[in-house]
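Attaching a single structure in structure tokens format; questions to follow.
Every protein chain but one is kept in place in this view of the complex.
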Amino acid sequence: MASPDVFDEPGLDDDFCPDAKDGMRHKCGVFGVFGREDAAVLTALGLHALQHRGQEACGIVTFDGRGGTFRSERHMGLVGDNFSEETGAISRLPGRMAIGHNRYSTSGRVVLRNIQPIYADLAHGGLAVAHNGNITNARAIHRELVRNGAIFQSTMDTEVVLQLTARSIRNRIEDRFIDALRQLDGGYAFVALTNDKLIGARDPWGLRPLVLGALEDGSPVLCSETCALDAIGASFVRNIEAGEVVVIDKDGVESLTPFPATRASPCVFEYVYFARPDSIMHGQSVYETRRRFGRVLASESHVDADLICPVPDGGNPAALGYAEASNIPFGFGIIRNHYVGRTFIQPTQTGRQRSISRKHAPNRPLLENTRVVLVDDSIVRGNTSQRIVQMIRDAGAREIHFRVASPPIRHPDFYGIDMPSKEELIASSMTIEQMRRYLKVDSLAFISLPGFYEALGQGKRNDAAPQFADHCFTGDYPTRLVDRDHDMASKEQQLSLLDD
Amino acid sequence: MASPDVFDEPGLDDDFCPDAKDGMRHKCGVFGVFGREDAAVLTALGLHALQHRGQEACGIVTFDGRGGTFRSERHMGLVGDNFSEETGAISRLPGRMAIGHNRYSTSGRVVLRNIQPIYADLAHGGLAVAHNGNITNARAIHRELVRNGAIFQSTMDTEVVLQLTARSIRNRIEDRFIDALRQLDGGYAFVALTNDKLIGARDPWGLRPLVLGALEDGSPVLCSETCALDAIGASFVRNIEAGEVVVIDKDGVESLTPFPATRASPCVFEYVYFARPDSIMHGQSVYETRRRFGRVLASESHVDADLICPVPDGGNPAALGYAEASNIPFGFGIIRNHYVGRTFIQPTQTGRQRSISRKHAPNRPLLENTRVVLVDDSIVRGNTSQRIVQMIRDAGAREIHFRVASPPIRHPDFYGIDMPSKEELIASSMTIEQMRRYLKVDSLAFISLPGFYEALGQGKRNDAAPQFADHCFTGDYPTRLVDRDHDMASKEQQLSLLDD
Amino acid sequence: MASPDVFDEPGLDDDFCPDAKDGMRHKCGVFGVFGREDAAVLTALGLHALQHRGQEACGIVTFDGRGGTFRSERHMGLVGDNFSEETGAISRLPGRMAIGHNRYSTSGRVVLRNIQPIYADLAHGGLAVAHNGNITNARAIHRELVRNGAIFQSTMDTEVVLQLTARSIRNRIEDRFIDALRQLDGGYAFVALTNDKLIGARDPWGLRPLVLGALEDGSPVLCSETCALDAIGASFVRNIEAGEVVVIDKDGVESLTPFPATRASPCVFEYVYFARPDSIMHGQSVYETRRRFGRVLASESHVDADLICPVPDGGNPAALGYAEASNIPFGFGIIRNHYVGRTFIQPTQTGRQRSISRKHAPNRPLLENTRVVLVDDSIVRGNTSQRIVQMIRDAGAREIHFRVASPPIRHPDFYGIDMPSKEELIASSMTIEQMRRYLKVDSLAFISLPGFYEALGQGKRNDAAPQFADHCFTGDYPTRLVDRDHDMASKEQQLSLLDD
Partner (left out) sequence: MASPDVFDEPGLDDDFCPDAKDGMRHKCGVFGVFGREDAAVLTALGLHALQHRGQEACGIVTFDGRGGTFRSERHMGLVGDNFSEETGAISRLPGRMAIGHNRYSTSGRVVLRNIQPIYADLAHGGLAVAHNGNITNARAIHRELVRNGAIFQSTMDTEVVLQLTARSIRNRIEDRFIDALRQLDGGYAFVALTNDKLIGARDPWGLRPLVLGALEDGSPVLCSETCALDAIGASFVRNIEAGEVVVIDKDGVESLTPFPATRASPCVFEYVYFARPDSIMHGQSVYETRRRFGRVLASESHVDADLICPVPDGGNPAALGYAEASNIPFGFGIIRNHYVGRTFIQPTQTGRQRSISRKHAPNRPLLENTRVVLVDDSIVRGNTSQRIVQMIRDAGAREIHFRVASPPIRHPDFYGIDMPSKEELIASSMTIEQMRRYLKVDSLAFISLPGFYEALGQGKRNDAAPQFADHCFTGDYPTRLVDRDHDMASKEQQLSLLDD
């Protein structure tokens, strides 16, 4: 539920969020495993491999069959810090079933009650739920529920699922949960835990990813990306399909398809920026796809230069592809400082010093008097890119050509990507030439939408039913946007508790 | 709501809880103020004066009219530590209306979500509630609500009031709140806050205290004891009556009496042990009442001795009264160590060292070769008393006579006093002579029940309708005990989330 | 060593230091034990009993014979908090010899390196030292040592002893330590630990107390007050004499008297205010001595009244003595709030609210329309007393007579009592009548100096060689004051490191 107090969160300075990029942030990773003594350890290892999807907080819930109780450990910060041996957290999570969640990095109004998995004692037993995505009609449902006496414990949209499940009149908990899902619009991948079942669910459009894997002994695993399977030595079984619900219990994996058929359109941003390069997303290597973006980009917008330099680490594969296709040497012109810390000193000097990044440093000897092609995966607000260009320029580069391995981002996402508003998206308000001047580069080019689809290996875009959710480039949203439309209609005033 | 995870809280070692006594603990203090710029400061000062009623956690909620939001600061620990200037907590609590709560000291399963005031966004606005007492049918109501789709966010019985209020079909929030109260059994004093009202409520039996005061400018104040009025320079106006609900808004104080008439029977333990000696409880000075207990006790069970020694600090007034009536000198034979700390070292030696208390020290030169009358306010489990007697004996006292300023406690309370089970109450399983041997004293006497009523200034006890809730001495409980009876009938198994 | 950065420590608000009184603070307690497996536990228990002498920090050093190493645990805060079982501190302190130290409560420039015991690796082994008192020529020695290449690690005067010991040319470590002591002026009680000896030392004037006790198995104990012996079940053996050094090793207790004979003059303030009432100081019960102060005071300055009310807890024994001698009832007119916390909210209102104390509350029903004799142990700056008088007045007292169980304090101490400057001592700049008006009381009286000596049981004061160090009343300082004289001569400017 998107309660008001989420809206006034101060923006993150990308400089200090190791994987944040230019105003866009990952939004959550989920994991679940069934039938293993070491369920909590496996979940922690899986969440660690999914850490790039969310760094702010993490949580694991297990069901302890012996004690008949659910156990929960939810903390601010990284998986590696919170589930180390010395914390003892793992030892407080007995049980052969577990789900886990990474929350994306942000600041401000973040309180423990907003960390997932969330949990409720329902009439027929407990239910824990972890969610990646965003429910686009959560606030509308929330208003209905409150009018009917529901009390919400968090400000997360995820909680509407619990409340709807609690009020369902169906008998079996999986049916109650599906009852709840039917009322949702938006993008989601859920993993949920009852006292004898692990449930996975993916929205009808397949906007958020979810895969099924298996450990060597056959124990099933659910997770956001295949890299989490590699991390625990599990093998990939298949993708959970768009609109599919899987119910895993001691008798195996049951697949349900409770929603009307919809044309699946997975989110392109998993390829552009979100997924880890070593993951396989819908059958394609993310690394290879990004390298193909670079190759197509080179063929579309060749320029004479001395060096192909990635904006690390996101631009690495596309820059390699660009270098291969253009036959210009690849080189590390930007060195990344891994020790960023939470926040940092405000330089007291104005002017040039402001443009000095603490996350990136120029490799001056490589850049001096050079014609550089900078390759990045995307441009969102443009201010980080501008700062990097200035840094490269100050280091002595003679020419700077900026190449972007995705089409211009002109429309916000509403399915779980934390993105600036439309006004802040640089490509929404500027032409390519205006952006070139803003970034102060000698040339600027984005991959074309057809070239992008070609690199994705999908041939021509099917304009009637696009193969991917590419609304950020095109404005074609696959679902209704109830809450957004309601917001536009009325700037509703809400009371809310601003908590400690 | 009394969820299972409350039941396995490990016992507190009284030695380390400055005001805990022999297994019995205070249970919460409440405070509210309306119409003052410095509402949060006044609430913090008031809670500080009520700190003896609960030391584990404290919280304040204000309504900030300008921002249209409720603000909350809830923390583990003491008021003085959490609302100091340096914490900045007060500055985060703007608004002209505030309520606050002290939670009693305990250990174990104490999590932030269980700290009061609790809050909910209801259909017609927010409601914050702070509660002193115990709802004796909370679990029964809780089961009903969960069956009907309610999700509880805490394990506190207080939350049933919020959930019932959320589901009431009445229009005005005070009517919805009263709707909720009508379904409750048990003892309670509530203060509640909406966006324009401060509400106070006291159970129909008046088991838990609540008084109305006024600041010099007339602003109304609600609090558990008059000592909180003194602390903020407010004057006492009147007691909130048993079964009364007061609704305070900008138009003044409205008094409602929504419950059927009941014979009021305030809890005797406020006089015996709970209330601060400088409070006036139902028109009587607590200090003077305790001194009268001592006087009556002296007349009932005189003994030849050299020194009347209080068990500090609870026994001080009664010991003074005993000394005055018996003409035996009063003296501080036990010195209290104020620096107890949270927990402490376990002596490695067995035997005598175990009997060395870290909270009390004997004033050896005063005690040596002396006949001592030890005066205490009450005996609950008896083990602290036994330890003190041993300490006095080791310091060289020749005779030890133990005098108790309340009748023997034979029955547990269910209205908000945290007391050991019936089996652990020493007077429940031993005769006076058995207790005397257990305590290893030369003589032991309790005040008689008639003497106790006489000291309370109420003449003879009305056995048909006792003037006070004296069930701990007599077993006469004023209300139904739904949850207890249910527990006895079935040892129900419940699943629950054991949280971080 | 009194380095400059000690001087700018902000004053403590007495209101928040549970046992601080009106600007005067205790200064440290020491403890040592030899030849016990549980040396660290005993030291922690002993320090806990001495907690009233210092609450800011505490430390224990043991020598672990098996490992051949010294072990140290030094922490900010209370003994009970830092040496609880859960901290594991005790288990990190193996060894059969230990010394410990409580540091007095202050704020500001308090860093870990200033917590005692302090330690140095010397040429012939390690030496740990804990100190109660103040070296009045520490800065002069410090300057000399720095000129000769010494580097100081702390800003404590105690460190000059270590540095002098390090540079002594004697062979045995006890001789080196005594070499160092010979160069000191001022008041001190030291306990020191080598790898096979426990050493105790008391200054030639006996300004600071130190007693020898024995556990049941004969193991020797050194500590500041006898109450620490009671706390561990040890018996009192004798006082360490003024100017005596005791060296304890496996062969027993050796007594040395390395200093020229001096007339002993122990500090009167141990009786007035510092020592715990249950301690026996130089053969006299502290409690009984204070009660005698009250008796003499009553005989010297009787007044008709209804109530003798102590300022708790310091005034308790004197008030009892006063009540007994005057035949006026004793009563607890002031209730002490035990939950003070570190710091507290600043009331936003001016005027009357400022006079509301958070540490004391008036027992209004007892005080209303009453003639009260307030009895306190001493008056230092007078502002706390003024605040208490105002509080009693506001509570309705008809007359207030202030009686003080020590003579007026007109001169600062330089031997380890943390006291305001001469200018701030109210009795230094005002007559009795001026003080009466300042305090706004109906009458004010101090015990006379002859009466004070009479109560101490010492007959007439020997003006040539006073039986006690009573310089705070008389200005008769027993020692040279090298550093003070140097300060007066030159307001020397020093560079110093203001550390984290």
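Side notes on the structure shown:
Letters A, B and C mark the chains as written, and numbering starts fresh at 1 in each.
Methods note: a residue touches a chain if its C-beta (ideal position, glycine included) is under 8 Å from a C-beta of that chain, and two chains touch if they have at least 3 such contacts.
Just so it is clear, the structure is predicted and the values come from calculations on it, not from any experiment.
The shown chains contacted by the absent chain are A, C, with contact judged over the whole complex.
Across C:I90, C:A138, C:L162 or C:L374, the residue that sits in touch with the chain not pictured is C:L162. Considering the whole complex, the residue from A:E73, A:D230 or A:D470 that touches the absent chain is A:D230.
Of the listed residues A:A44, A:I115, A:L145 or A:A192, the one in contact with the hidden chain in the full complex is A:A44.
The chain omitted from view is touched by exactly one of A:K27, A:H52, A:H142 or A:R202, namely A:H52. In the full complex, subunit A touches the omitted chain through residues 16, 18-19, 37-38, 41, 44-45, 48-49, 51-52, 55, 78-86, 90, 227, 230-233, 276-278, 280, 285, 287-288, 313, 316-317, 320, 324, 329-332, 335, 337-349, 352-353, 356, 358, 361-366, 395. Although one chain is not displayed, its contacts with subunit C can still be listed: residues 3, 61, 68-75, 112-113, 119-123, 125-126, 128, 146-153, 162-163, 166-168, 195, 493, 495-500.
Operating definition for what follows: only the chains that are shown with their structure count from here on.
Any chain touching subunit B that also touches subunit C would appear here, but none does.
Averaging Cα atoms per chain gives one point for each, and the point farthest from that of subunit B is the centre of A. The highest number of C-beta contact pairs joins the chains B-C. Our note on geometry: subunit B versus subunit C, Cα centroid distance of 37 Å, whole angstroms.
Separation between the centroids of subunit A and subunit B, computed from CA atoms only, is 50 Å. Between subunit A and subunit C the centroid-to-centroid distance comes to 61 Å (mean Cα coordinates, whole Å). Contacts with at least two other chains are made by no residue of subunit B.
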